[in-house]
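Here the complex is missing a single protein chain, while all its other protein chains stay put.
Here is subunit A:
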């Protein structure tokens, strides 16, 4: 009885429906509807039409845009490269940050704080500006990287214009810029583990690899998978600005990915229908990853 009485005193709980609660959520939700969810619907509509921004009337073409896309050999190249970006993001935004976070846990509080704030620093800089710095680092022959390679007797490749290295070079910039953020999240996840369990395992003599494999990873399971999926999901988006600043998708489309291609179709070639179809497929693909993430989140709360 006591409980019920207290509950009824909670602001707004007495009145029904809670008009004020609705009013408080409404402005934020309204903007979401206009600038996120309506565009999603509009994009689907666009993907079924042939339209180029300039023409007054959009023509309904059904699934033709999708059909054209799936038959385009360039699309399968984009798909391959997108997977490559995601794979590299898994390395740079999952494995490496996790490793660094594990190392940070081994050092004392002051040192941990020191490394933490420095490793996070690139996250604070605009990626468009950072990409310009990397453009200099990558300069063929005269650039620092080429010269440093020369000093140890290696001939540096043309980082950005050689199709074999360009994607890797662009991806490195994206991973460099966003590594700190994932490192911080990994560190937070590690720190939130129940201390007692870890201590108990330590006391029982679990050390080194055994500790890592038998205690830490099983405990971390869902969190690790969550971090992994978010590294994957962000892989394409992180590469976007470096691509735009450094290569615009070149040489010969070798550094482009699905996300960047949507942008180019829409804002460079003005083929809105095709762009929309690509965007819809992209959303679907990323949506599957995100669903996996939500599933993990649900398990974590349960």
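Here is the rule we use: a contact is a pair of C-beta atoms (placed from the backbone, for glycine too) under 8 Å apart; a residue touches a chain by one contact, two chains touch by 3 or more; residues count from 1.
We adopt the following convention: contacts and distances are computed from a predicted model.
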Determine which name in "SpoVR family protein", "Nitrile hydratase", "Formate dehydrogenase beta subunit" or "Carbohydrate ABC transporter permease" the UniProt entry assigns to the undisplayed chain of the complex. "Carbohydrate ABC transporter permease"
Given A:69, A:216 or A:245, the correct residue touching the omitted chain is A:245
Cross-chain touch to the chain not pictured, restricted to A:60, A:136 or A:252, is A:136
The listed residue (A:48, A:119 or A:220) that touches the chain absent from the view is A:119
Which of these touches the unseen chain: A:48, A:69 or A:187? A:187
Interface residues of subunit A (partner: the chain not displayed): 6, 9-13, 17-18, 20-22, 24-25, 27-29, 31-32, 34-40, 42-43, 46, 53, 100, 103-104, 106-107, 111, 113, 115-122, 124-130, 132-134, 136-137, 142-145, 147-148, 151, 176, 179-181, 184-185, 187-189, 191-192, 233, 236-237, 240-241, 244-245, 259, 262-263, 266-267, 272, 275-276, 279-280, 282-283, 286, 290, 297
